[in-house]
Structure formats: C-alpha cells, structure tokens
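Subset of chains shown; positions unchanged.
Chains: A, B and C, in written order; residue numbering restarts at 1 for each.
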Amino acid sequence: MRSNAIKQRFRDGQPIVNGWLAIPSSYSAEITGHQGYDAVTVDMQHGLIDFASALTMLQALSSTPATPLARVSDNNPALMMQLLDAGAWGIICPMISTVAQAQQFVAACRYPPLGNRSFGPARALLYGGKDYPRHANEEMLTLAMIETQQGLDNLDDILAVPGLDGVFIGPNDLSLALTGEASAESTHPAMLAAVERVISATRRTQKMAGIFCTSGEAAAERLRQGFHFVTPANDVMQLSKAGRHAVAAARGEAAPATSASGY
Amino acid sequence: MRSNAIKQRFRDGQPIVNGWLAIPSSYSAEITGHQGYDAVTVDMQHGLIDFASALTMLQALSSTPATPLARVSDNNPALMMQLLDAGAWGIICPMISTVAQAQQFVAACRYPPLGNRSFGPARALLYGGKDYPRHANEEMLTLAMIETQQGLDNLDDILAVPGLDGVFIGPNDLSLALTGEASAESTHPAMLAAVERVISATRRTQKMAGIFCTSGEAAAERLRQGFHFVTPANDVMQLSKAGRHAVAAARGEAAPATSASGY
Amino acid sequence: MRSNAIKQRFRDGQPIVNGWLAIPSSYSAEITGHQGYDAVTVDMQHGLIDFASALTMLQALSSTPATPLARVSDNNPALMMQLLDAGAWGIICPMISTVAQAQQFVAACRYPPLGNRSFGPARALLYGGKDYPRHANEEMLTLAMIETQQGLDNLDDILAVPGLDGVFIGPNDLSLALTGEASAESTHPAMLAAVERVISATRRTQKMAGIFCTSGEAAAERLRQGFHFVTPANDVMQLSKAGRHAVAAARGEAAPATSASGY
C-alpha cells in the first residue's frame, strides 16, 4: 500500500511542514496541497468543514504530493473511522488529557486486535491500494493534542499508549488554560515550560512533537526548538493577511497587525 | 434602496480596491469581504464557481462592508439576470469587442424600457430594500471587459453605449491578443499603448477604468496611472503565494517567484 | 409510461393549480408537492435554483401527487433537454415573442423527427417507465411565456406552432412592458386587454392559458376569467407573508401589506 511519507520523514529525521485547511473547499485544498507542504490537515474542529466537504478535500489532496490528514472535532470514534475510510492518512485528535482518552483515540484508528476500527475501507483502498487492510494499522498517523494542564500532567503516560505516534500542541487552548489568554506564540513562562516539557518527553520516547504556529517564520523557530511537525498558520489566516496587505498596499497604507492568536 | 457605494466612490473621485474570488466558498468570500476592499467580485469565468456557490457567496458578502459584484462567464443575459436577482450589485462582462455586444450586456442589466431585464428581483429585494425595482437601473454597475484588439478599436463607441459605467482590462487576455504572451503587468509597448488608450478614453468620457493586477503594489501603480478600479490579485493567487512563502520560511529557504500572469 | 396528469386535466376541463418553487431545496419542494397542487414548477429563472438543486427537487416531487414542471432561465435548448432528462414533465419558457422562438423552444422538447431533443432519457426513464422514449413527445408539456408587446402581437402565430401546448402570462414583466410598472394583478386597461386577448385566443385554439398570481384568491379569480392553469404565488412570497403575519400576530400588531408585484 501507499506508505505514510510523514512517518518516513520522521524516521529519517526530516522536519515536517504541514498545511492546515479551515475553508470547506476542494479547490483551496488542492491549491494548498501543491505549495510544498509535506502534509496537509483538514480541520473539522475549528475549520468550518463538514464530512461531505472533507471527502472532496481528501480526494483533492490525493493528487498532490502532500500526505492528507484530518483533525477531528472531538474524540469521536465513528468520525475518525469515517475519515480514515475516506482516505485520511492520519488523525489529529483534540483535547487528549488522560490515558483513557488516548487509548480510545488510538483504538478507533486500529483494526482488531490492536483496536476496534470497523472494517470497510472504502476510498482508502483507492488511494492506498488493495493491501491497505493489511498495512493500515502501521501506516495511519495518530497525534494526540495536548492543550490542558491535565494533558501535560499525564504526558508521559499518554506518550506510552501503544500505537500513539506523538502529540500536537494546540497553543491557543493550552495558553488559555495555563495563562488565561489565548496566544499561539506565547512567551509566558508557563507556556515556555510546557513547550519544553513536550519537546523533552517526545525526544526521550522518540515520539513526534507537533505544534500549530502563526507563520512560516514562527514554524522555523519551532523546528529549531525541537519540534518535528509544524503548521505555519491555516488558510484563513493566510488569506486574511494577504487580503489586508493587498488592500493596504493598493491604498499606500500600512497593513494592520495580526493578533496574538494568529487570527 | 441600498445605493451602490462603488458608484458613489467613483463620483467622489475615490479609488476603488476590489477583491476577486475564484474559490467556490461562502467562507472565503466572507473573509475577503472583511479585509477592507471596497468591492468584491465573484468570478464565474475563470473562478471555479457555479451559481449555487455564487449565491451563498453573495449572501456572505452582504454582511461585510464590501459591495458584491460578479464577473460572468460570457455575455449571457440569463446568467446576468440571475446574478442580479441573487444580489450582485454589478456585473463585469468579459470579451466585449463590439457595440452590439456592449448593448446586449447593458440591456440585460436594465429593466424596460432601458433594457430587457426580466422582473423577479428575489434576493435583491432583501439586500436592497423594497424600492429596489425603482432604483436598480441606476444603481447596478456595468463594466465591459476590453481584452481584444477589436475591443480596443471600438473603445470609443463602446464607452458611448448608454448605461455602460466603464471598462475593465483583462490584462492577460489583452496581452495574449496583442503580444502573443499572457502577462498581467506587461511593459510591452503595445500593452502600454493600450492601457494609455483606455485611461485617456475613460477620462474623456468620465467613465470608470478598471484593471486586474497581480498584487497590491501593482494595484497602487495602476491607480497612479489613472485607473479608478483595481483588483490586487485573486484569492487563489493570494493563497498560493502565502502557502509557498510559509513553506519556504519554515524550511529556511527562499520562496519561488510568481509567473508573469500572476498565477 | 407515466402519462401527464396536467394534460389530462386540461382535456377534462379541470382547472390546474400549480405550485411555484424559488427556494433551492428538495425539502421545501417535497413539502409543497404534498399540499394539494396539481403541478409544481421548479423556477430556474427568478428562483435561485441551479441544476443540481433542480435535480433533487424534481426527485422530491416525484414521490408526491404533483406533476413536476420546470421554468427555464431562457430559451436554451441544452438546459431544457437536461431538465427533461432529469424528470421534468414539462417546460415553461420565458420571453417567447416570435414564432421562431416558439419553434426553437418546442423543438428542444421533442425527439426527432418532431424536434431535435437529444436522446439520453436518464432519470426520466426511472420516473416515467421504460417506454418513455416512445411517448415523451406527446406527454411533455410546453408553455410559452407571453410577456412582451411583441409576444402579444404574434400570439396567434405562436399558438399555431405545432407541439406547443399553451401560453403562460408573466404578469409582472408584461405589465412592466405595457404599462411601465410591474404588477401581478394589474387593472390597467392595457393589461386587462392583454389578458382578455390571451384568454380568447387560447379558447379559440383549444390551447392552455396559464398565469402567475399573487394569492389563492387571485388565482380563483383568474380561473373564473377563463385561465386553465394558475399559480397562486411562490414559496418565497408565501414564506415571507407567513413570517410577517406571525411576527405581527405575536406582537399584537397589524401585518404590513404585500406589494403589487407580489414580493
């Protein structure tokens, strides 16, 4: 079957740059998939994307070099299974704060006996090849989002859940939880400590550390810090910023600044 | 009824900065409508946008400060009437090369006795108000695209068509026609002459001169040249470029250049 | 094949009450199809309905007692053929002002040698039965809209076009053309004369006379005048009026009146 290029890059020690789609359109998905990203994630939590759109977006990504992933709206096994059947090559699951939550997440992404994913691979067979059922358990990426104090507290145990490939920081939520303020590139001591904690724990366990960033420059800095998987803003932020700058340039004015949350 | 803010800006001598939508999504439309543009155009020619998407995009633009316009795929009266009924506050019509074509275009946008628009204002009543039928003939903007040698040759007569508000240069098509190469900011003498001809003819007749540009900076330059209505690239170009730049920055590389056509 | 119940009602001298859909939704279509109408028309001209929605609306109407019809956006043979393939049991074509226009309209709705409809009956076979191709030429209803002075002038010749089943008055457009004011139940002498002319010409030729009305009461009056096919307002007018009345009743206020055009 089509192997997961993201997992290979991680094993090879290569950084992974991940696009992020919040606009429900197969066209913007395909455009993004052609800009050089290693992976592109369809965001069904804060993106305004339903399953029908996600399907056409995953299809559109399939003709690009990027590996298609999905972020689900919550730890919902049925939704994860549907996205995997639809051809997502990995799932990012928000708000994983306990081992039990991490286990439920991973089980939904693994066929028995490793998990409880229901059989019916549908579109994944088209994108992956006929031997998809035999290899899917190894190839599907699973990243648990750490965005609460409880998740941080349980980090080592979460990382020890068999089948979990790594963690992904939702910096706005984590910052809101730790500091009372949503901020994607916070320099608050609590956030700096949390980030450092995630990097060292994943390095120790050879798991993947990912994080959302507000720009390419911020993503480069995160890679330098030790993250393996970085997301330099989403399509909404990029389109908003490009529009603001184009209008300002056309009018000969200065463009307004971006907020701390990246929006 | 809701007056056409674009027409008012033109009468006031204010420049008009226009966004351009090629992605079929009401969300990207609404995002664009909030970035400071005076108008935003739904492109049904080279945008991959069908009527159902155009409707939701016009609805989304209606809650933003931008005036909603549409570019039609060709000089098709039925399509223009549907877009006006759906709440477009103006139409940009491609490939107007003769007076007869310009007359057909304008007639589709005007109720009798000025034209042959069929009555059934539908959503335009919601966005415009109950007296829309009485004022629509004055308020709906009509811009004819000049993008052939024939269109240039007939420019004065086209501008004299009653009810036509101005012209809009499609620089890639015009450049392809005049120089054999698609280019949005061409400095080929034939293009410079054509641009100059459009500016002087519209200034003389007090009609609006518009043009598509590949960036905010290019748009600022076009305003300095004498254009009134400028489009600093479309959403596809903006999203592509932002993605390329984000990936390059994340990887610590230089971003690839944009082609002459803006794509 | 499934015969056209509307044609049968006309032959039987029974009045035909026709619903009119401008909202692009298969659910509102099915609701309307169950309220007792003899026919329901999907309006692709002033309704904000694209082909994909029209398809699901025709499907939804197929499980109701109402005969599904479509009004096209203009005299476009390709669109008519697509709607017939999709299961419309008749076409109402706007702005028929000449014999040639009427002939083009009818030809698009008839297989050779009577017309030039292309073969590929698609969904019509499902709704109609396997012998659809043999009987479709007789069963598909064709109503030409009379809404210009020219259409009135050519009325007798239009009614003589073989295969045309009747005419349908677009009262707002006709009134706008004849009196300068859109009005659905105009009492202007020119409109009264035009209506009388249509009734007498269709009675003489045993063709169907249809008209759009703004309410059930107005439709009853049109039936008394001699019309055979009446449309008591569309879904948009009904929903707007019901909403206005509900709000007014809830607040203990009087509901605002409806405009002359019915909107």
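We take it that a contact is a pair of C-beta atoms (placed from the backbone, for glycine too) under 8 Å apart; a residue touches a chain by one contact, two chains touch by 3 or more.
Keep in mind it's a predicted model, so treat the numbers as computed, not measured.
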| item | value |
| --- | --- |
| Given 3 visible subunits, total identical subunits the whole complex contains | 6 |
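By our rule, only the chains that are shown with their structure count from here on.
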| item | value |
| --- | --- |
| Any chain in contact with chain A as well as chain B | none |
| Gap in Å, rounded to a whole number, between the CA centres of chain C and chain B | 35 |
| Chain A and chain C: spacing of chain centres that average the CA atoms, whole Å | 52 |
| Residues of chain A touching at least two other chains | none |
| Of chain A, residues touching chain B in the complex | 15, 17, 19, 22-25, 27-28, 31-32, 34-37, 48, 215-217, 219-220, 223, 230, 232-233, 235-236, 238-252 |
| Chain C-touching residues of chain B, taken from the complex the two chains share | 50-52, 55, 77-79, 81-82, 85-86, 111-113, 116, 118-123, 125, 130, 133 |
| Of chain C, residues touching chain B in the complex | 22, 24, 45-48, 50, 52-53, 73-74, 76, 94-95, 147, 170, 172-173, 176-177, 180, 182, 236, 259, 261, 263 |
